[in-house]
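Below: one structure, written as structure tokens.
A single protein chain has been removed from this complex, and every other one stays in its place.
Order of writing sets the labels: A and B. Residues in every chain begin at 1.
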Amino acid sequence: MKGASLIAHDVRTGARRATDVLQDFLSRVEAHDGDVHAFNTVTAEQARAAAAAIDAAVDEGRDPGLLAGVPVAFKDNLCTRGVATTCSSRMLEGWQPPYDATVVQAMTAAGAVMIGKTNLDEFAMGSSTEHSAFGPTRNPYDLTRVPGGSSGGSAAAVAAGFAPLALGSDTGGSIRQPASLCGIVGIKPTYGRVSRYGLVAFASSFDQIGPFATDVADAALALGVISGHDPADSTSIPAAVPDYTSALDRGVEGLRVGIVSELAVASAEGQAARARSGGCHPAAGTSWGDGGNTPSGYDISAEAAWLRDGFDPEVVERLYGAADALAAAGATVDHVSVPAVAYGLTAYYLIAPAEASSNLARYDGTRYGLRVEGADVTEMNRLTRRAGFGDEVKARIMLGTFALSAGYYDAYYGKAQRVRMLTRRDFDAAYADFDVLLSPTSPCVAFRFGERADPMTMYRCDTCTIPSNLSGDPAMSVPFGTGAEGLPVGVQVMAPALGEETMLTVAAALERAAPPLSKPLLAGVAGSTGAQT
Amino acid sequence: MARLARIELTADEIEHYTGHLGRVLEHARELDDLDLADVPPLAHPYPLRNVFRDDVAGSPVDRDEVLSQAPAASDGQFEVPPVLGDPS
Partner (left out) sequence: MAAGWETVVGLEVHVELATDTKLFSAAPSRFGDEPNTNVTPVCLGLPGSLPVLNRRAVELAMAVGLALNCDIRPSVFHRKNYFYPDMPKDYQVSQYDQPICSDGWLDVPGGSRIGIERAHLEEDAGKTTHLGGADGRIHGAVGALVDYNRAGTPLLEIVSRPDIDSAAEASAYVEELRAILLALGASDARLEEGSMRVDANISVRPAGSDELRTRCEVKNLNSLRSLRNAIDYEAQRHIELYAAGEAPVQETRHWSEDGRTHSLRSKEEADDYRYFPEPDLVPLVPDDEWIAQVRAAMPELPASQRARLHECGAGAEDAQVIVGRGLAPVVLGAVAAGADARRTVTHAVQNLALDGAELLDPDGLASLVHLETSGQLTATQAKTVLVEMCARAVAAVRAAPAEADGPSGSASAGARAFDPAAIAAELGFEAMADDELEALVDQAIADNPEAWAKFCAGEAKVAGVFVGAVMKATRGQADGQAVTQILVQRRNA
């Protein structure tokens, strides 16, 4: 036991005081968040009161809950009553919601202590946290590089040891990709598994809240706390929540693992994936077949422009290393084609902006947030939205407005919704033969600031993660060694709807087999707290 | 588009966003190759239906708390500049 699980155990048994735990983390935040900028707001005072209440409960013999005294960081697009919830946008700077998000209530009820609100790409639109109105977050592994995004603040906070747990939101990979780039675990649950009530919407049919943690066990623990039916969210699934922790030690013997062929292609210099896999993993003695599984009957190499450039060779190597490890642990591994993933990015970048253009209409200067005065309401709206939204947000609102507009709906939004169905079908077909699917989480390791200034290049970061948002299925990133320049690489484990348990079983097995990560720059500080055994 | 989206933009900005739009739509053209005639649109990733609440009143939010967050308020209401014309 380590991390959040250990803290909760110690606090519940009286071995440690929640207030002491909190102070350790607050000290680390104070010392290093100036460099990292994981937080928009640190709620130290409120956290001290909450931790004291946990200690009092323990003193009185009451159980404060599964996450007793565990500091948690919330992405700053989760509503927290009376605490600024900004979405890292000028538009909502200083806005204090009159209510808590359901997940915030759930975490607090389980004894977790909110330590602060974390930075993000404005309104969660981005893959680097560079698009925050309040400045970028830096990757604790290399402060010259991005932490990924959009939940970069939450990922960096956990990686830097500012909090053992954090919550983020994942619309197109915004939990998994930063988890991968920061060398930690991040889960996007099944759409509907976790209530969205109180999550400031980006793209409603994709958004899903999930946890970040340093290991799979902590992530599973947090997932159990935030999952479950919420009558305040119509898209919340009324299904019982299993004990995710018990899934960790089940082992992968007999599980069928599919490597998504379309997402296992190294860039040109790395040549084709098959060749690489055959050549690079003699240890396992495995040469993965291609499964012959092409459910939609499309040629996977068809001008899928987003995939044409392929991925970092090291990233693909780690993927096959992970596959080898699972095979060695008793799983059967094969390739599987999920052809529609080649079109996922295109479909996503039509549907998500469309929903966003509508979701973000309400920021009009009338009821909350920024207002720039104008001679009449229309002018006030226009000037407010000009001043309040950053460049990327405006670009997506314009794109989404176009995709929905009369005369273009069928050609863009409507067609993208059909591709979404195609993705659903292709995944269903793949899951008929496989229990989980594997791919890289991110095509690349953490990149330098400004390196992907071109939006199209940035959008490509989401190639592997978007398909699960289209299908609504759960997926997670688990660290598996390092890539270029010793930076963390994550492997993505995908499962069918409500298949979180199997996904966690596989992730835990990968974690046990993973090559060691180099420590983040701030690890020395993190190691001194006793948060790890 | 800028007018529909109620965002004031300069000519340069319009050009900038139009360029962005054009590049995304370029990718969108690859969808034209797909035969989607028999594929229905998917709006919701998880197939729920008939989700309701009972017609029972809950507690409203505190008006002062909400109005304290408003850019301008008076007489218990949200205040805005003059409204010209009809909804659009």
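The rule we apply is simple: contacts are C-beta pairs under 8 Å (C-beta built on N, C-alpha and C of every residue); 3 or more make two chains touch, one makes a residue touch a chain.
Please read all numbers here as calculations on a predicted model, not as lab measurements.
Check A:S205, A:S227 or A:T441 against the missing chain and you find that the one touching it is A:S205.
The set of chain B residues touching the chain not shown comprises 3-4, 6, 43-44, 48-58, 60-61, 63, 66-67, 74-88.
With the whole complex as reference, residues 78-79, 85, 87, 92, 95, 97-99, 101, 196-201, 203-205, 231-235, 354-355, 357-358, 361-362, 364, 366-368, 377-378, 381, 401, 404-406, 409, 413 of chain A touch the missing chain.
Everything that follows uses one rule, which is that only the chains that are shown with their structure count from here on.
If each chain is reduced to the centroid of its CA atoms, chain A and chain B end up 23 Å from each other.
Those residues of chain A that touch chain B in the complex are listed here as 95-96, 98-99, 190-192, 205-206, 231, 234-235, 237, 298, 302-306, 343, 345-347, 349-350, 357, 361, 364-371, 373-383, 385-386, 389, 394-395, 397-399, 401-402, 405, 411-412, 414-422, 424-425, 455-456, 469-473, 497. Within the complex formed with chain A, the residues of chain B that make contact are 1-2, 4-9, 13, 17, 20-21, 23-25, 27-28, 30-31, 33-34, 36, 39-46, 48, 51, 53, 61-62, 65-66, 69-72, 78, 80-85.
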